[in-house]
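Following this message is one structure expressed as structure tokens.
What you see is the complex with one protein chain gone and the rest in place.
Chain naming follows the written order as A, B and C, and within any one chain the residues start at number 1.
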Amino acid sequence: MDKSELIEMYRQMVLIRKFEERAGELYKAGKIGGFLHLYIGQEAVAVGFISSLKPDDYVISAYREHGQALTKGIEPRRVMAELYGKRTGVSRGKGGSMHMFDVERHFMGGDGIVGSGMPLATGMGFAINYRETDQVCLCFFGDGAVNEGAFHESLNLASLWNLPVLYVCENNFYGMGTAVNRASSIPELFRRAQCYDLEVESIDGMDLLTVKEAAERGIRLVRRDKRPRFIEAVTYRYRGHSIADPGTYRTKEEIQEWEKRDPIPQFANYLLKEDLATQDDLDSIDAEITEIIDDAVSYAEESHEPTFDELFENVYA
Amino acid sequence: MDKSELIEMYRQMVLIRKFEERAGELYKAGKIGGFLHLYIGQEAVAVGFISSLKPDDYVISAYREHGQALTKGIEPRRVMAELYGKRTGVSRGKGGSMHMFDVERHFMGGDGIVGSGMPLATGMGFAINYRETDQVCLCFFGDGAVNEGAFHESLNLASLWNLPVLYVCENNFYGMGTAVNRASSIPELFRRAQCYDLEVESIDGMDLLTVKEAAERGIRLVRRDKRPRFIEAVTYRYRGHSIADPGTYRTKEEIQEWEKRDPIPQFANYLLKEDLATQDDLDSIDAEITEIIDDAVSYAEESHEPTFDELFENVYA
Amino acid sequence: MAVMMYRQALNLALREEMRRDPDVFIIGEDIAHYQGAYRVTEGLLQEFGEKRVLDTPISEEAIVGVGNGAAMLGLRPVVEMMTVNFSLLAMDQIVNHSSKLRYMSGGQIKIPLTIRAPQGAGMQLGAQHSQNFESWFMHIPGLKVVAPATPYDAKGLLKSAIRDDNPVIFLEHEMLYTTKGEVPEEEYTVPIGKADIKREGRDVTIITYLRMTAVSLAAAHALATEGIEAEVIDLRSLRPMDTETLIESLRKTHRAIVVEEDWPMCGSGAEVITRLQEAAFDYFDAPITRVTLEDVPMPYSKNLERSAIPNEEKIANAVRCVVGRECRDIKRKMLEEARQTREELEEEEEEEEQEATNVRHHNA
Partner (left out) sequence: MAVMMYRQALNLALREEMRRDPDVFIIGEDIAHYQGAYRVTEGLLQEFGEKRVLDTPISEEAIVGVGNGAAMLGLRPVVEMMTVNFSLLAMDQIVNHSSKLRYMSGGQIKIPLTIRAPQGAGMQLGAQHSQNFESWFMHIPGLKVVAPATPYDAKGLLKSAIRDDNPVIFLEHEMLYTTKGEVPEEEYTVPIGKADIKREGRDVTIITYLRMTAVSLAAAHALATEGIEAEVIDLRSLRPMDTETLIESLRKTHRAIVVEEDWPMCGSGAEVITRLQEAAFDYFDAPITRVTLEDVPMPYSKNLERSAIPNEEKIANAVRCVVGRECRDIKRKMLEEARQTREELEEEEEEEEQEATNVRHHNA
């Protein structure tokens, strides 16, 4: 991988981190409504995978999807405006945090129903084969989704029909307050995907280079073989499930342990150690991102809310 | 196993076979309505498993459940009367072929929805543990049910919560007209149950002694360990999915091959070879069963249909 | 005009639309090799091949999910739920996804999905296999709901549904598949959202759809002999609903009943009546009554099932009531008779029980 690519990935992770931190503040300030599920801690997964796609490959995620939306190329302005519920938002203010869509960029949305994005991804994989293109569909979901019937029906069908879908389970160890070992009969989630005759693997989702390498390979093979694959990315969310989360189900110590493996400093150190970037480079990236976020916020602030007549639009085509 | 037990199991299989054959004729004669799914060919599974239960163990099945209902001890009269839709039927004429219930005998029903008996069985397993008894719940379902989300959610929960449920998949190779290899990403169905951390095995469901041995062991272990297990019983249905079935999805030759392994003659030969029964013994069993069926039919014929006021009963307790 | 069965008309609609548009494909349980549980998809595999006609595992949620996902990328899936009863397993995909993806995305996504589902009772299939869910689907903005009563409407509406850019729930009735009717040789469609006056009449309006259309027409025929001219309106499309045509009729007849095969509470009949009493309050002289399925799960027993479903007699009787002719409380009468019989039966049963025990004692 050449240097610029690596720097770009760093940039992407910082963008997500700062975007989410700001969103969290704005939520507490009452600028954002509904639920807000922050991606902080999991940045390496979205960046490693989505940066390995071609622009016309598809991505679908769940309700913790800001990171994936930004990485697929949606302007921070339009993601922030969506959080503000403004008509300039990527979903015109109708979707909100859980329902970011950008069909032009083949970002096929967040989804508020645990596990239900998987059948949709399976259908997109079907459409890709039907059209006989060489696209792939990337489907993100959490550890909690593994226990839904949708997981089972989707993996069986995708394997049976040879659909080009890469299923990426972001195992951050909790579904709301329920630890993975209290919800899954087998806590090593890649093993839950082992009864559908498809390739599975589990990777360290906190190390960008590991993710990147697995993503490149996984996506290449899905595209080549037109067969689904399953990757468990072991990661961690530093913030609560949503802003409301009391967080009583885990210890400070546990969080601190994981913070030692924070994907961003980890990758920054690599860049510095390998002389791929200087501290100045990284600082200026931080500064640049901060400007982008500031710009996104003022754009959202200044944008107008949807007008009453829009309430009745888009119900039917 | 002592001789009388073996003879009794033979008797049970013949009872099912003759009951089903008669039911098929009566359906064609217009005496029975709705759907009729015959169990012919699969007798060894119901008999081998249910004969290994204690009377207060629970059984739940799907819509091909006459065999299990009879083996759990429901009088042929009341099963036949149910098929006739008479008020003397086991479900008072309200259930029909797919919904035989005998709560006193802990036969918790047929179920017309593929796979949906599995969550119910899981709940019964929960209740058994809650009550701290040493009962077990036996749950029968077909190869087609393996692809339903209910299968996945049930096995995960039963394993996670250590529920005393024995899940028995009767793999007769077809879900209506769809062959198992066209519906399941892995046609060896016991492997579909291998990602829930529970014991699985696959057995020859056409050989009563094999079934019996696996059933005794499986039930004993579920009872002892208070852990679910999964057994795939490989079997075959000689008749159509229901009486309506055109049967174009399989060849005569295939059926004939399986008929060579018909569980009843197979077991009869064993009894004769081992001098456990004479041909006369078997013939008199046949004769006795024929009388029982005749009696069941005339009972059903003579019974009265439910009265109009019964239409409004049993909606609420 | 050719005379054909309802299921043949549906089959023809599928063929024509698949020939017309390569983006149309069909998935469902046993629709390909088995030719469809009700033979609606007969021969399609042979004509269009495995790429466009696919048998699925028994996985309703994934089946509709695949329809949604494929529709999100612009294909036109026709999904068959073997019967509507199994769509209960796919409600999340239908209600949380099919009906909302367009709205949630601010209009970026289209879901040109058709979900075909046989429904209804009358074949002794029991409580789990005899249901109707039109009122559930009608309740959901973002869905369209149609329910054809004749081969002509079945073909024309299915073609419109497939061409529609929205998710359409296409409800068929299991008892209608083999009923026959005239279908033009030439290409035509029936617009979604237009009711059809199946019989003109001046005295009373019978509003209905699906299988109850034929039953209502039979009732109207009988009523004519009593000098009551009933207008029979087949809604055909339940969402959107053609309220105008209903109001027009009421303006003429001043009296109406609604006939639905479904349970009463929050049903299609309640919606029709509510719209009419709001829009046409001054036109009608008597309450609009509804003839519905009895409010109980469907029993297996033939006589019970038959007595639970609306029939010609119940409809005719309801009409007589609203037009002020002599009408009877059929149900009360049946209940009295039933209780009578029941008592006798239970006495008999006791006697037999008694005898049985006597015998036992004697043998002892």
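One rule holds for everything that comes next: a residue touches a chain if its C-beta (ideal position, glycine included) is under 8 Å from a C-beta of that chain, and two chains touch if they have at least 3 such contacts.
All values derive from a computational prediction rather than experimental measurement.
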For this session: Could you tell me which shown chains are touched by the chain that is not displayed?
Result: A, B, C
Exercise. Which residue, A:48, A:144 or A:218, contacts the hidden chain when the whole complex is considered?
Worked result: A:144
For this session: Have a look at B:13, B:160 or B:222 and name the one touching the chain we're not showing.
Result: B:160
For this session: Kindly state which of the options A:94, A:191, A:212 or A:229 is in contact with the chain not pictured.
Result: A:94
Problem set entry | For subunit B, the residues touching the chain missing from this view | 58, 89-95, 99, 101-103, 108-109, 111-113, 116, 118-128, 130-131, 149-150, 153-154, 156-157, 160-161, 313-317
Problem set entry | Missing-partner contacts on subunit C, residue numbers | 61, 85-86, 88-89, 91-92, 95-96, 99-100, 103-104, 126-128, 131, 135-136, 138-142, 239, 262-263, 265-271, 273-274, 277-278, 281, 286-290, 295-297, 299
Exercise. Mind pulling the subunit A residues that touch the left-out chain?
Worked result: 33-35, 82, 85-87, 91, 93-99, 111-115, 144-145, 147-149, 175-178, 182-184, 246, 248-249, 304-312, 315
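The rule is simple: only the chains that are shown with their structure count from here on.
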For this session: Determine, using the mean of C-alpha atoms as each chain's centre, which chain is farthest from subunit B.
Result: A
For this session: Work out per-chain C-alpha centres and flag the one nearest the whole-protein C-alpha centre.
Result: C
For this session: Would you mind pulling out the distance in Å between where the CA atoms of subunit A average out and where those of subunit C do?
Result: 43
Exercise. Between subunit A and subunit B, what is the gap in Å from one C-alpha centre to the other?
Worked result: 46
Exercise. Which residue numbers or ranges of subunit A touch two or more of the other chains?
Worked result: 149-150, 153, 156-157, 160
Problem set entry | Where subunit C touches two or more other chains, by residue | 56-57, 59, 61
